[in-house]
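Note sheet for the following structure.
The complex is shown incomplete by one protein chain, all other protein chains being positioned as in the whole.
For chain A:
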Amino acid sequence: MARYDRAITVFSPDGKLFQIDYAFEAVKKASAVVAVRAADTVILGVERKTIAKLQDPRTIRKIVKLDTHATLAFAGLNADARVLIEKTRIECQSYRLTCEDAPSLEYIARFIARTQQRYTQRGGVRPFGVSSILAGFNTDGAPQIYQIDPSGTYFGWKANAIGGRNFKGMREFLEKEWQEGLSQAEATKLTVKALLEVVDSGSKNMELVVIRRGEPAATMSDESVQAVVDQVEAEMEEAKTRGGSASGGASSATAMET
């Protein structure tokens, strides 16, 4: 099999493109990203890996703005992501110039997917080692999440997790806990809970962004994130001491001001 994993343009006998699989591995090595679709908001959460003491944390951005209405969080090789984001930003503006209108989220997702696919079918290049989650709103006002893979496929999701050492586990957790019509507070708690599966507790290890319809994406302050983390941990403690099953994500009595 080793003979088939050098060039991207070569299939293996059992129909795999090894370079794409290895690109997925690169994504797994990166920090986790969680996205949850609520009734009228989208919550994006990323794991903040520990950085060197002397590094300026403000220059490390995993959640970026593609256009006024579209936000992207990626997992994978930072440099590849930077190039992909730049191409996508230009395409958004080009669309605005030609069609005099904002590009739909599906159009942006399709563009990213098309770009990533192009790099899987040419000689001399390798795929982008980046998985992205695109978040925003539809023209009819519905919140949307799209995931785009290194293979160039894109799907819409209700809630998703990529990257990190246990994204499958996070995804299963979300499958169990996600419900239609979550409020912003419930969705925020769910995102934090999913992230706590892979990160150590503490607001300094995660970054959350709230995207509301018609407003620019807003990063939650450390204090508000810490408050949600505290609340989640309190609930988990309560559940443990009671000895019953862990409380569901949406059944919170107290409403959170965020």
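As a convention for this text, a contact is a pair of C-beta atoms (placed from the backbone, for glycine too) under 8 Å apart; a residue touches a chain by one contact, two chains touch by 3 or more; residues count from 1.
FYI, contacts and distances are computed from a predicted model.
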Problem set entry | Options "60S ribosomal protein L35, L29", "aldehyde dehydrogenase (NAD(+))", "V-type proton ATPase subunit a" or "proteasome endopeptidase complex": UniProt name of the undisplayed chain | "proteasome endopeptidase complex"
Exercise. Which of A:Cys99, A:Val125 or A:Ala234 touches the chain that is not shown?
Worked result: A:Cys99
For this session: List the residues of chain A that touch the chain left out of this view.
Result: 98-101, 104, 106-107, 110
